[in-house]
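Below is a structure I'd like to ask you about.
Every protein chain except one is present and positioned as in the full complex.
The block that comes next holds subunit A.
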């Protein structure tokens, strides 16, 4: 019995191979995109953990602040077990250099340490003739550093060297921190005497925290793709169950128990899950491998976070891929299995009843959709934080998707009412009839289109704002970095008579409202007065800044700490200062403050004065750069024209959003596939509805054309609905998510040209999706169509 039943059930898939393909590919795509994103996140987290675990810093308290080697010596003399560490970025390489003292370094059980047991190696290390890095990092170590040796397990982008050598290479005078491993008192007691602060290991995971929003973004995208894929799976399973309704009845009438049938169908779904799950995780691996280099570039561009460019995946990840496929299948198949449980043996096979039930569902969906939109608006108005931002997004997208079928039906009803002529009326009415069958695919399309418009608008707004901001921010024509302060003075003296202005660029690390950041000093010059991108400021802001009456802060700091004009910021070196203004500072994740040059120099006398911005007629900048390079023996990195910096910044920007764009395209592809699959299955199912019209005197060509037009119309309507949804999405991204994730708010710049282009692509995609089924109808032998009339239905 069971065997025979299985055979009968399976025969359906043999007769509908396309449906089978749709089901398997749909689930595989959903699983693949989701697991791919998870793989990327897992890989990044692994890298962050490695970085955090460097030198056992994930378990030892650290003392940070203005520390020198003398402080270290004093602490050791006082009986404290501490070890000095210098950490800084190697300019122009994207690498981080760690200077360590191998003799005082606390043992790190299971940690990654260079093996210095060989006296030769130790000697070379201490002499600064040897550095360590992970195999993948070594090729990026610049030639200015000595020979590198492989130390596996070291975080990506990290180079380890002897402290003294590192201080020499970085030109550093102090040290970054002391690792604390015990002593006569608490770390706080030592910090007190040294004037430093204590960083507890649990308050760590800086990178993880900083990049959280980025990974949340990726996860949201993965989830979106997963949901879009589930739409396909759900639609296909529903259809396959519907088409086998008569078979189920027959099987039960022949004595197959309801329960056994249920188990058989669940088993069938499990088999699909295993196949699709396997395909899905393989696909996910491919997606992750393809996207990871881009993500790594993005993360290092945005956050300076080193992430390995190749994948190392745990068995857990593979398992979770299967679990996700199973979950998806369960979600998509539950409704159908439940309907089977309530299927009476004797009810007549009535395909139309299904459609009518669907129509009722559509009405309920409409109300649910409206409810979700209200929830979304509510969260947007009252919620706070990144999670609230994504909840707003989720409710918005899901609500819009649920509202799509009722909106389409309303439009098509209006069309039917307005249509003149029998054929036109039939076209509208028939299109309306198709909506329930296509609604899942159209919802998927709506989600993908809205995501595309929303993210596209966000990136476009960001790019336009960013470019304008770069123009303001990089007002100087030439940026010069001297090798020493003496040379800096020489260069300044040389430039003074030849240029309009030489503007010193000086900065110091400082604690800004409890988090590390930078303080800059600026000269009183029209360059700043005319160009600096101020978002909000008190009157005479520049006069007052020059007079040392206050401080400017960047938007990130202002939003995080609520520091707007009229409030005060306390710097350790100056005491409390009124906030005079707030400026935009894109691409920076840290807080920043600006003081008048005189105030700055008084507060941070130790800051090194090596950099200038040079104002000169734009046409003369290149010539002057050559002269400077020649005369003072400066390299290309030390004399940089404005255009080069701009290009570099824009490159970082483009890379940042390359991954988003790729995921966007993938999601759209999934939706297109869903539409094609639905239209193709509907094409065969709809034959009984089309054949009578053919018999009454329309040609197959006309009917095929009508099908094509129908698909294009539905695509067009969906695209039209997607535009406002996409704009709302962009607004949430710009005004809520960005503020939470990066600390800056951007204006929304509409891109109608882009939307029209996307609409065009949608029309082409819908036409393509409908082309094959339409062609089949056009070329269908009349005998096939006649069968409809002879067939007992």
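The rule is simple: a contact is a pair of C-beta atoms (placed from the backbone, for glycine too) under 8 Å apart; a residue touches a chain by one contact, two chains touch by 3 or more; residues count from 1.
The rule is simple: contacts and distances are computed from a predicted model.
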item: Protein name (UniProt record) of the chain left out of view, among "Protein translocase subunit SecD", "Glutathione-dependent formaldehyde dehydrogenase", "NADH-quinone oxidoreductase subunit J" or "Putative ABC transport system ATP-binding protein"; value: "Putative ABC transport system ATP-binding protein"
item: Candidate in contact with the missing chain, chosen from A:150, A:422 or A:496; value: A:422
item: Listed residues A:661, A:693, A:735 or A:749, member touching the removed chain; value: A:693
item: Contacts of subunit A with the absent chain, listed as residue ranges; value: 350, 352-353, 356, 421-423, 425-426, 429-430, 432-433, 688-689, 691-702, 782-783, 785-786, 788-793
